[in-house]
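The structure appears right after this line, and notes come after that.
Apart from one protein chain that is not included, each protein chain of the complex appears where it belongs.
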Amino acid sequence: MTVLLEIRWHGRAGQGVKTAAYLLAEAAMDTGKYIQAFPEYGAERSGAPIAAFTRIGDEPIRIHYGIRTPDVVVVVDESLIGAMDVTSGLKENGILLVNSNQSPEIYRQKLPSFHGKIATVDATQIALDCIGRPIPNIPIMGALIRASGIVSLEDLEPRLRHKFSAKFSEQVVEGNVKALKRGYEEVKIL
Amino acid sequence: MNEQKWNELPEGVIVPEGGNSQDVYIVEGWRTFKPVVNLEKCTHCMTCWVMCPDNAVNVKGGKMLGFDYLACKGCGVCAEVCPVKVIEMVKEER
Amino acid sequence: MAVINIKNLTDLEPRFVGGHRLCAGCNEGTIVRQVLLAAHEYEVVVLNATGCLEVTTSVYPYTSWNVPWLHEAFENVAAAASGAEAAYKALKRFGEIPEDKQIKFIAFAGDGGTYDIGLQALSGALERGHSFLYVLLDNEAYMNTGIQRSSSTPKFAWTTTSPVGEVSPGKTQPKKNIVEIVAAHGVPYVATASPSHYVDLMTKVQKALSYDGPTFLAVYSNCNRGHRNDTALSIKVARMAVETNYWPLYEIEEGKYRITYRPRKPQPIEEWLKLQGRFSHLMKPGNQDRVKELQDWVNSKWELLQKKEEFSKTL
Partner (left out) sequence: MKVALETNQLIALAMKQIEPHVVAAYPITPSTEVVQEFSQYVANGDVKTEFVPVESEHSAMSACLAASLSGARVMTATASQGLAFMWEMLHIAAASRAPIVTIVANRALSAPINIHGDHADAMGARDTGWLQLWAETAQEAYDNTIQAIKIAEDPRVRFPMLVNYDGFTTSHAVETVEILEDEQVRSFLGAAPKPKYSLLDTENPVSFGVLALQDYYMEFRRAQAEAYKNVKDVVLEVAEDYAKLTGRKYGILEEYKLDDADVVLVAMNSAAGTAKETVDLLRKQGKKVGVLKIRLFRPFPVEEIRCALGNAKSVVVMDRAYTYGGPSGPLFEEIATALVNETNKPLLGNVIAGLGGRDITMEDIEHVFDLGFKALEKGNFEPLVSWVGVRE
């Protein structure tokens, strides 16, 4: 295994967590990387906690199981913190990104044992502003690529347009593109 | 028919031809009584033919010709349904 | 549709031949011959559920079927018909069989394969609208395994699993109404028939085959072994089922009911019961109430049917 980046997503069913995990992988593939992304399902209905995983590597990815020691943890739903150990296995120098209107400093205090990078973005508010619905997956994606540098905004935007235009109206696509950019700009990193 | 060896069977689970049982798989031994028709009195109404479960009534051109005794099991339906009662069930003499 | 004249059909190559191993006098052989004679204008493919008809007509290396024939299993003949019909449509669409080739699919199944284990597959195929004629051979019990009750077995009939005993008068539940169940799917043509009334039966087959969609023919089928009657009386028992109004002959064409045969003087149900050993316990003293119950059941169903026919005339 050469360079392998592992991203674990925590959210609730209906928040677009799986879509985000896939979208990031697809954008990375467009830049020539090998990718793998998959959700962790139970018998979830909207609102239940779910996880999703994205792996990005320079070589074909052969391992097939849930990410135990992520480089990045993305918490799409703030209420999960405390309800579960979202930072479980998160690498010392990793990144924790939370959808929250609070500052990263607050989380630094809440999670004293974690010494990596902490970032927050109010993705839900951005989503409400841009698409009128509280689906925070795309704005938090903007924050993620800024905080991690996994792919550039220029790489992600066409993928997002391509993926969403197959399913959604132009208005929704444009709203999400706007949300992506706002997430990218508004993320606070510590 | 000689019994086939396994490598002589058709592929799958098929009989690779149509309607080969009549007069080949012989059921005359099933009978105790056999139908006998009086063709002189027969009106050729074809009721016996259309009611026979065993395709054992020989007909041609709308005429009753007699019975296919290799295919007849001797059920007696033909005699029972005959509107002019010209079919008689008689005991087999073997 | 031409009026059925069986004299004109005598020179056709038989599609269902002798040398099969149905019991002597079995109505099933008669019904299949009548159905396939009526279908003579069409190329047909036959699907057959597991049952007496299937096991007795296809014992390797013999077959009594002079048309393409497929047996898969007990509960799925309607699904098999769905698949064959789907292939037929697809192969036409792909240009692999000629557009002008016309095939009619005919499925045969007993009451076990229709009322009970095969009901789901039948319902599915009817709802999907596959074009095929489903012929129910209703001998009112699982005869292939040795006379066990089905949901088609009439009340008070003896079977090996609804035996008559000190505390039980035979089957304790009435017969299920499969015709109404099928009709409720909204299919274009549903009818009953009896081999005793062969012109009626064959006319109905021709009508059914004229539709492009699922059609259903419930045919009364005497089983002399299971109903306990002499082989020679097989057709007579079937006729008496009609003459007593136990098995009325009618059709539901595009939702409209029509009685196709009306007994001049309907016979009392005893006339049918007494022909069959499976009801012999009802002929013993002290069972008058049970016979009356059956008569009342027949009467009420006949009355309802007449009302449906009347109502249909207003549609």
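In this document, chain identifiers A, B and C correspond to the written order of the chains, with residue numbering beginning at 1 in each.
The criterion applied here is as follows: a contact is a pair of C-beta atoms (placed from the backbone, for glycine too) under 8 Å apart; a residue touches a chain by one contact, two chains touch by 3 or more.
In this text, all values refer to a predicted model and were calculated from it rather than measured experimentally.
Listed by label, the shown chains that the missing chain touches in the whole complex are A, B, C.
Contact with the chain not shown here comes from a single listed residue; of A:Gly47, A:Gly66 or A:Pro158, that residue is A:Gly66. The chain omitted from view is touched by exactly one of C:Tyr88, C:Phe156, C:Phe279 or C:Trp302, namely C:Tyr88. Residues of subunit C that touch the chain left out of view are 43-45, 47, 54-55, 58-61, 63, 65-73, 75-76, 78-84, 86-91, 93-94, 96-97, 103, 120-121, 123-125, 127-128. With the whole complex as reference, residues 1, 22, 25-26, 29, 33-39, 41, 43, 60-66, 68 of subunit A touch the missing chain. The omitted chain makes contact with subunit B at the following residues, 3-7, 9-19.
As a working rule, only the chains that are shown with their structure count from here on.
Centre-to-centre separation between subunit B and subunit C, using Cα means, comes to 23 Å. Averaged Cα coordinates give subunit A a centre that lies 79 Å from the centre of subunit B.
For subunit B, no residue reaches two or more other chains under the stated contact definition. Per the touch definition, subunit C reaches subunit B in the complex via residues 6-8, 10-11, 14-30, 33-34, 37, 57-67, 195, 198, 230-236. Those residues of subunit B that touch subunit C in the shared complex are 1, 4, 15, 17-27, 30-31, 44, 46, 49-56, 59-63, 68, 70-77, 79-81, 89.
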